[in-house]
Every structure is written in C-alpha cells, then in structure tokens.
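Complex shown without one protein chain; remaining protein chains in place.
Chain naming follows the written order as A and B, and within any one chain the residues start at number 1.
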Amino acid sequence: MLKKIFSKSYFYGGLGVFLVFSAAPFYIMLITMFKRSHDLFGPTNNPFWLNEAPTLEHLDLLFNQTLFPRFLLNTFLVGLAVVVITVLLAVPAAISLARLAGRWGESVGIGIFLTYLIPPTLLFIPLSRVVSFLGLQNSLWSLVLVYPTFTVPFCTWLLMSFFKSIPKDIEEQALVDGCSRIGAMARVLLPLSVPGIITVVVFSFTLVAHEYIYALSFIQDSANKTIGIGMTTELVRGDVFYWGALMGGALIASIPVAVLYTIFLDRIISGMTMSDVRR
Amino acid sequence: MRMPRLFERETVLAPLMLVPVALYMLLLVGFPFLMAFVYSFSNVTVGNPEFHMTGFGNFSAVLRDPVFLKSLLNTCIFTFTSIGLVLVLSNMLTELLMREFRFKWLIRFLIMLPWTAPIALGTIGYLWFLDSVFSPLDWLLRSWGLLGKPQALLGPMSNLYWLGRPGLAMASVIVVHIWRLLPLATMIRIAGMNSIPREVIEAAQVDGAGYYRRLFHIVLPLLLPVISVTVLFSTLFTFTDMTVVWVLTKGGPPDNSTQVLASLAFLKGIQGGDLAQGAAVSLFFFPVLAGLAAVVLRLAKKAVVT
Partner (left out) sequence: MANVQLAGIKKHFEGVKAVDGIDLEIADGEFLVLLGPSGSGKTTLMRLVAGLEKPTGGHIVIDGAVVNDLPPRDRGIAMVFQSYALYPHKTVFGNISFPLTVEGMPREDIKKKVAWAAGLLGIGHLLDRMPAHVSGGERQRVAIARALVRRPKVLLMDEPLSNLDAKVRHTAREELKLFQREINVTTIYVTHDQAEAMGLGDRIAVMHEGTIRQIGTPDSIYNDPANMFVAGFVGIPPMNFMEQDGMIVGFRPEALLPAEALPDKDCMRLRLLVERVEDLGSHRLVYGTIGKDKVIANHSLRLNLPEGEEHEFAVCSQEVRRFDPKTGVRVRP
C-alpha cells in the first residue's frame, strides 16, 4: 500500500517536472500578456503571478498599433496557397507511387522521402538567388513558391502509405463497375482517403506557420512578414521590447497552430517512423 | 465522359501523375542544390553576379577562419549534447506517458507544445525568461537566496545575464533545443512502443524472461529502428537549425560563442551578400546529411522486409 502511494507520488512528481519544463514559457506568456507595465518592470514583483489587476493594454497595442494582424493574415494566406499547391502536387504523385508505378515506385518513394532531409539551411542561399531572379524578393509569392519544397516530399510519403492501406480490390471493382482509371481514383480512392488528405492539409499549414529561415532570407518589408519573423524582428527592436505585446502575440499565434498539429500528431509521427498510417 | 484510351495505361498514367512533383523538386531542390555546389567553388556575391570558378579557395578560406571553426565546434556540441539528453529524457517521459491518468489529453497537449507551436514564437518566451534584467528565472534564484546576496551560491550580482555570458548562453541554447525536441522524440518512442506486439513480450514472459532480460533482449532490439529515427530527426533539426540561435543570441554574446554553421552561413551569404562563402559553409552539412540518408535507406530496407 505504502509502496503504491510512493510510486504514485513519484509518477505525478515526474510528470509535474516535465509539465513545468514544457509549458513554463507558455505560462509566462499568458501571465505577462495581462500584466500592467508597472507590475512587469518591478524587479521585486513575482513574475509568475499578476500582482496588480490584469490589463488589456498590451493586447490593444498588439492588435491596433503593430503589424501583428498583418503578420497573421500573411501567414494564413501563404499557408492557404501552400496547402492547395501541396495537395495538387502530392495527391497524384502519391497515387502514382502507391498504385501504378510498381517496383520502381518504391525507390522513387524513398527518394522523395530523402529530399525531405535536405534542410532549408542548405538551400536558402541559392534559392534566394532564384527568388530574386524571378523578381519575388519581399513578396509573399516567394514563400508560396519555395515552401512546397518541404511540404510536398513528406506529404507525398504520408499519402503514399495511406493509399497503400486502401485495398486494391475496391479500385479494381470500380474499374469493373464501369469507371475509367481516373474515374476510379476520383470516385473511390479519394473519398476513402479523406482522413489522409486532411492530415496533409493540416500538416502543410502548420509547417508554414513554423518556417523561419526562408522567410527571414527572402522578406525584408515589414508589411510582408509572416508571424515568426514578424514577431522576432519587428517587435524586438534593439533595446526596446514591447514585452507584454510580444508575449501575447507569441501565445495567441502559437495555440491554434499547436492545437491543429496535436490533433494529427499520431498520424504525422507514423509518417516519420515510416510505419503504417492506418488508423 | 470518356477519357482517351491512353489514360487507361499504367505506363502512361504513372509517369504523368509524377511529372509535376518531379519537375517541381528538380527545379526548386535539385537545381538549387547543384547551385550551392557551384557557388561554393566560385567567387559569386550578390553585387557581382558574373562569377568565376575559384576551385577550393572558399573552402580553404573558410577552414582558416577561426569563426567558422568555432561555429563547427558549437554546432557539434549543441547537436550531441541535445541528442544525448533528449534520448535519456524521452525514455523517462515515455514511461510516464504510457500510463493512463486523468486529463491525459490536456497534459499531453501541454507537454507537446514546444514541438507543436512555432519554434520562433516559443523561443520568444525564453527571451523573457532569460532577460538580462527582468528574468523570472533570476527572480526565482534570488528569492531562494541563491543569487544577489554577498554569500549567495551563484554570486552577489542581481542577475545571471544568461544570454550575455558565453557559457551560459550556450547552455541556454542547448536547453531550448532539448525543450523543443523532447516532445518529438517522445512521440516517436511511444509510437515505437505501441508497435511492439504485446504477444512478443508476453511470450517472453511465459518463457521466463525477467524485466531486464526482456528490456535488453526484446524491447531494445525491437525499438532500435525507432531510436534511429529519433536520432535522425533530432540531428536534422538541431544540426541544421538556426532559429533558436538567431532569436536568442544572433550568434553572440558578441564573440560568436553561440554561432552555429547555419547562422554563420546566413550571416555570410544573406546578410553579407557573399554567396560563395555562405554556400561553402552550408555545404559542411552535406556529409552529415548523407550519413542520415544512409540511415533512412537502411531503415526503409528493413521496413520492406518486415
């Protein structure tokens, strides 16, 4: 009995330590966001609690006097465009690799997964030349053009194993029932892979919100920045930190992305471990 | 609606559906990848797009540059320390999260936050945490009497200046990397644990194997592919990352004490406009990435066999 209580308290103790470690920065964002400046900048005040009545002054500043809403909009627009491009490119490729391409499909699939390993930090220098050659510096279109380089490989891989998990019989049945090859894909394969496609949509979108290096390299105009670089370059100016607004903005932008990502976490992880994505 | 007969043929349809992706990847990954090589053997800059090949000049210049050597060393220290600690910690966290408890979904959500939230934004929280004046961490240490008193363990000053002192800045960057990677490593580990069939472990139990024998003879060998995947992605995300460094220290304190290869390449190539040297620096990622690719290929082969 005593042993059980012991092991239970160890368990909750351990979990508590990890919880504090993971969530503390977000907790401090939440508190700081509502702190009055006087409270915030008093070195003896408890930084982990509201010592004075909460205030919305920082959020007011954030939404009305900074480009924060613009950053959000930019990120959303780029995300939308990238999602559309990713789905249009990855779905046919994944079907082809899973169903039509036979033995060499396997190798091409692994090849595509390998390109996912080429990091932005290896490509951003030449890509910055490509972008400027196309006259897209400082334009959101540069991100729309380049972001699919990391969404497409992983999403193709994810969808490929998803399509493989759908029995071939069902598609062949559609062929026998009067569909053309493309008809069978559209009428049978796609409706059955809606969960996989939703995963890909969400994953591409969150990756866009996560991206930092390309945005930092290609965009200098404040009005065209996405959320990550916008927050860290526009709201952090030399020694002037709008701490309350900065914390609030980081939290407000993080949570929806994190929620979306978490919903599909299991499927994304099984894509990474190259195991079955069936669920 | 009848499609032309041609579209019924797999040999036509299969390549046709792959062409858009192949073309796109070729133009925006393959071509720039080659360009990175070409640049690194040339004297190209932003201002001077007509370039000449200069052989290994950039590489020898880079290798003689003490900042580069420091960055390379830093990158390795960051990567290996982070991965080592992440592997150990994720093992512990997995044991905890495999259990059932109340509000698990909420706890899980909070523990996954560092990975699921955009890293640049998460790191902003650390900027405040490690601030030179208002650091909540320093406040905590002061209120515990560890800092800011004449005989205090960590010294008499009122602040530790986390991001202002080389050693502490480096430690800070490492901790943020661990903070970020731990959830990913844990999720991969849990997925691996769940994929071990219960019967295998039960069979071992029936065969009379004790906990440690099971761990070393059954669980760990079966988990090996999963652990390699963890190492693979951890390496990829720490070795080539510059976000954490850029947001926290921009490579400083001023003496490049937290400069890494990625941030150095950015400094030289984008901010300094010296494309050739920037490309040369970033090409040092290549051998590591090739190694990672080899791991993936081995894993993929195994996945095909099973």
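The definition used in the following text is that contacts are C-beta pairs under 8 Å (C-beta built on N, C-alpha and C of every residue); 3 or more make two chains touch, one makes a residue touch a chain.
These figures come from a predicted structure and were not determined experimentally.
Chemist: Among A:D60, A:D177 or A:D221, single out the residue that touches the unshown chain.
Modeler: Of the candidates A:D60, A:D177 or A:D221, A:D177 is in touch with the missing chain.
Chemist: Taking the entire complex into account, which one of A:G16, A:P69 or A:P167 touches the absent chain?
Modeler: Checking each option in A:G16, A:P69 or A:P167, the one touching the absent chain turns out to be A:P167.
Chemist: Which subunit A residues touch the hidden chain?
Modeler: So the residues of subunit A touching the unseen chain are 167, 169-170, 172-181, 183, 187-188, 191-192.
The working rule: only the chains that are shown with their structure count from here on.
Chemist: How many angstrom lie between the CA centroids of subunit A and subunit B, rounded to a whole number?
Modeler: 15
Chemist: Under the touch definition given earlier, write down the residues of subunit B that touch subunit A in their complex.
Modeler: Those residues of subunit B that touch subunit A are 2-3, 7-8, 10, 13-18, 20-22, 24-25, 28-29, 31-33, 35-36, 39, 89, 92-93, 96, 99, 101, 107-129, 133-134, 136, 139, 158, 179, 182-183, 187-188, 191-192, 195, 225-226, 229, 233, 236, 240-243, 246-247, 261-262, 265-266, 269-270, 275, 278-279, 282-283, 285-286, 289, 292-293, 296-297, 299-300, 303-304.
Chemist: Along subunit A, where are the residues that touch subunit B in the complex?
Modeler: The touching residues are 11, 14-15, 18-19, 21-26, 28-29, 32, 40-41, 43, 46-48, 88-90, 92-93, 95-97, 100-102, 105-106, 108, 110, 112-115, 117-130, 145-146, 148-149, 152-153, 156, 180-183, 206, 209-210, 212-213, 216-217, 227-229, 231-232, 236, 241, 243, 246-247, 249-251, 253-255, 257-259, 261-262, 265-266, 269-270, 272-275.
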